[in-house]
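Of the protein chains in this complex, one is absent; all others appear in place.
Now for chain A:
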Amino acid sequence: MMAIPSLKKETKTQEIKRLPDPPYVLLSLLGYQEPLKPVIASGAHVQKYQLIAQSETHWSIKLHAPISGIANVVEYNGQRYLKITNDFKNDSIVCTPPKVASLNNQDILKVIRDAGIVGSGGAGFPTHIKYDVSDRPITHFIINGAECEPYLSADYALMNQAENHLWKTVQVIQKLLQADQVVLAIEKQHRELKKKMEHQIAQLNINIKIQLLGNDYPQGSELQLIKAVAGKIIPKGSITAHHGVVVSNIGTIAAIANALYLGIPYTERIVTISGEKARTKGNFLLKIGTPISYLLKQMGQDWLPSDHQIILGGPMMGSPIAHSEESISKGTGGVLLLKHLYQKTFNCIQCGYCADVCPQKLMPMEFARHAANDNIDGLQHFNLKSCIECGACAYVCPSDVPLISSILTGKQLIKTK
């Protein structure tokens, strides 16, 4: 765990801005564990908020049109998207919010499912399945406001401009889970938010504890967050609800709030645009599916792959785009324009920095050793399976030892054993 300097301060207090609707959106059909299937014919006209694709097994993920227009299935780099060409008529289906007070638990889960809500943190786990805890006792419902990825301030902007619906939604979920305690966790560097939110919550007479955590990366990682808030050390790979804890990102709560109080499905989210190479920086409310090419145009700059790389998500765990037709997904919290890294690889000098910063208390240098030697026993002996791939080790490694690639190949080796 360590503090990472970034441009977060430059964007965090900026107001959430809107951009004009894009001429088209690209909605990935990747889904969670299995691809989504379009429920409309290619070339059909779709209304805004209309259901356009879903997964057919129990994950039951749904995708809705963020704009109205003509929908087509297209392919980029072997990945399928639904492309909706905007007719700029803003022709929307009629959204009638449910009467929240009269909903029972199954009704609430159904609202969440039908609004296509998945975790906004990036992993994309379907929220209605996470909240279906049946009769398991839940001691802690933790709302993750610890946006520990450097540069990103989308969650901060959301909490800074929180509306009452957000906190009422928390109350609804707390009742659904029968959670003893609700804790909103934020980082110490954002302590100014605490008073502001506490005041708002007190006026609504809702019981949410706001807890300040350290500024270290990766404080917002689920297991580290649970330890900090609930004091429970949960091994990686187990379902947290089995240990009495449910964690949701604040962005996910905002998406549920839209579904419960406005009747709107998950079709937009707050995204931070930042990075040393970004001409415009700030927090933007964007339609899911907004293409990067459109964002760049709005920012008045071109993508120069020789000069900078574009990252979706945070700089620690995000992924670089391969072409400018990639787009914002439900889990994209940031679009970063970063300069290329100048890698100067040396041998491992056994400095131990990687072990010092590893939040899972592993010895990452050993993964590099054993992955190079195809030594599966060695990888398992050093508990590779507990690695959460947060990238802290590679960030701090002075010799630029290929730690993340060793970890990924190592996990592949174990899988194919």
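As a convention for this text, a contact is a pair of C-beta atoms (placed from the backbone, for glycine too) under 8 Å apart; a residue touches a chain by one contact, two chains touch by 3 or more; residues count from 1.
The criterion applied here is as follows: contacts and distances are computed from a predicted model.
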* Structure fact -> According to its UniProt record, the missing chain among "Acyl-CoA dehydrogenase", "Protein-methionine-sulfoxide reductase heme-binding subunit MsrQ", "Electron transport complex subunit D" or "Thioredoxin-like [2Fe-2S] ferredoxin" is "Electron transport complex subunit D"
* Asked: In the full complex, which of A:23, A:137 or A:320 touches the chain missing from this view?
  -> A:320
* Asked: Which of A:111, A:362 or A:379 touches the chain that is not shown?
  -> A:362
* Structure fact -> Which of A:170, A:245, A:379 or A:401 touches the missing chain? It is A:401
* Structure fact -> Against the hidden chain, chain A presents residues 4-6, 150, 223, 233-236, 238, 309, 311, 315-320, 322, 336, 338, 341, 344-353, 355-356, 359-363, 365, 368-369, 372-373, 382-383, 386, 389, 391-392, 394-396, 398-402, 404-405, 408
